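Shown here: the complex without one of its protein chains, the others still in place.
Presenting subunit A:
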Amino acid sequence: MGVMPWSAARAAELIEQHRPQAGACLPILHALQEEFGHVPAEAVPLVAQALNLSRAEVHGVVSFYHDFRKTAPGRHVLKLCRAEACQAMGADALAAQVKARFGVDFHDTSADGKLTLEPVFCLGNCACGPAAMLDERILGRVDLTKVEFHLARHLADERQS
């Protein structure tokens, strides 16, 4: 996923890039997370200052939304849909299998740092559940084999690049 190490200068650049937008807070947080894989605590005061908000306010925004992470994820992120349509197709059993296979819980990263597992409520793929998203690759009619196959492929791509 190409996550960069923290850089205050780079953060300032990203903040400046989005600051002119009206209601710039979410676009800024998204940009930071895309760059650093999470919203580092160091970024909060920078965002607060740029938007003329208190740190508490920015922290409040970061913590309100499910998307924003406070720590860096593993090299790949697997989101499993847990919503009703996927439940009807065995999403809960799949989640249990994935957790057991990779030794991770939701919001957790495997010990080897390869995989972060996150729950998601609906990917709009509800006619072909269970659904998942590995990084930005959307997967339908998912079972454990399919997850393993795609993860192996992503890891292989990573070694090549």
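By our rule, contacts are C-beta pairs under 8 Å (C-beta built on N, C-alpha and C of every residue); 3 or more make two chains touch, one makes a residue touch a chain; residues count from 1.
Note that contacts and distances are computed from a predicted model.
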item: Name per UniProt, for the chain absent here [options: "NADH-quinone oxidoreductase subunit B", "Carbohydrate ABC transporter membrane protein 1 (CUT1 family)", "CoA-transferase" or "Formate dehydrogenase subunit beta"]; value: "Formate dehydrogenase subunit beta"
item: Residue touching the undisplayed chain, where the options are A:Ala11, A:Leu29 or A:Leu94; value: A:Leu29
item: Contact residue for the chain not shown (choose from A:Met4, A:Ala88 or A:Ala152); value: A:Ala88
item: Positions on subunit A contacted by the hidden chain, ascending; value: 21-27, 29-30, 51, 60-61, 64-68, 83-89, 120-129, 131, 133, 136, 138-141
